[in-house]
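Handing you this structure, nothing more for now.
Yeah, one chain of the complex is gone here, protein chain that is, but the others are all in their spots.
Read from first to last, the chains carry the letters A, B and C; within each, the first residue is number 1.
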Amino acid sequence: MIKVEFLGPIGEESLELKAHTLSDVATQLQEIETIAPWLSKCAVAVNDQMTTDLSMRLKSGDRVSILPPVCGG
Amino acid sequence: MIKVEFLGPIGEESLELKAHTLSDVATQLQEIETIAPWLSKCAVAVNDQMTTDLSMRLKSGDRVSILPPVCGG
Amino acid sequence: MELYQGALDIPSIFNRWLKEENSSNYGAYIPFIGTIREENGIEALSFDIYEPVLKEWFDSWVAKAEKLGAKVKMAHAIGDVPVHTSSYISAVFSPKRRVALELIDEFVEDFKANAPIWKYDVINGKRVYAEDRSTPMSGSGLLA
Partner (left out) sequence: MELYQGALDIPSIFNRWLKEENSSNYGAYIPFIGTIREENGIEALSFDIYEPVLKEWFDSWVAKAEKLGAKVKMAHAIGDVPVHTSSYISAVFSPKRRVALELIDEFVEDFKANAPIWKYDVINGKRVYAEDRSTPMSGSGLLA
């Protein structure tokens, strides 16, 4: 199972999903009404490493973090 | 009389000159062996206002300052 | 990298950083201090931070600065920071003035764009996500 966590203001509980790639994660998140609108403006980290590779292979226990728009300072 | 003062590292005593314009000052300073080599790299202030106008009229009591290359900080 | 609950003690952080690099022979020290402005009726701003990714981001800047012979430092607040107090200080140390001036600009801009920190207005004790002032991080939209 893959753990998906939603950071900052998204305010959703973490999920456990079955997924072999980030693409699989995308497909499933797009179907969640409260999550889908965030996806176009969110970045992604896998095990705390930022990534832009949708075909990235995932293994059981991996953590996927969804990072909404930021404003530090 | 016009007072001419040499700032920072030039290390020359002030002079009193007769001059109607900055151009008159230039002519006289160019003839002083210890001053002439500085002039190409020095800026000029009249009564503490920087100027780039060689035809500037001077009146008795005016102070002309000669400012060599700077390095603050 | 330093994270603190609530407003930063800027004089103490500034002075400590100055002392830490006292013998490092840097010629230029440029801190950037961010203070909460009183506007839009807010009483404070509030911040969430995702520390693991922030640390990755910061460490990549430490490495980048090192290649230029320079050093970067930063501290940020977590949680509520009242107006007229400070939530952020970062700094560049460098032997050379030009490197320091360019680096602080790039660092602060990239910080604004890519540090995983979320800002909320605090109005009547309620936290409201500052969405209009927030920026999608590099690579956003991957899962859309």
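The criterion applied here is as follows: a contact is a pair of C-beta atoms (placed from the backbone, for glycine too) under 8 Å apart; a residue touches a chain by one contact, two chains touch by 3 or more.
The structure presented is a predicted model; accordingly, all values stated were derived computationally and were not measured.
Within the full complex, the chain left out of the display contacts the shown chains B, C.
Among C:E20, C:E38 or C:E66, the one in contact with the hidden chain is C:E38. Counting the whole complex, the residues of chain C in touch with the unshown chain are 10-11, 14-15, 18, 22-23, 25-39, 84, 95, 97, 100-101, 104-105, 108-109, 112.
Interface residues of chain B facing the missing partner chain: 7-9, 22, 25-26, 29-30, 39-45, 48-52, 54, 65-73.
Note that only the chains that are shown with their structure count from here on.
Centroids of chain A and chain B (each the mean of its C-alpha atoms) stand 70 Å apart. Once the centre of each chain is set as its mean CA position, chain B and chain C turn out to be 49 Å apart. Residue positions of chain B with contacts to 2 or more other chains are absent. Looking at chain C, no residue sits in touch with two or more other chains.
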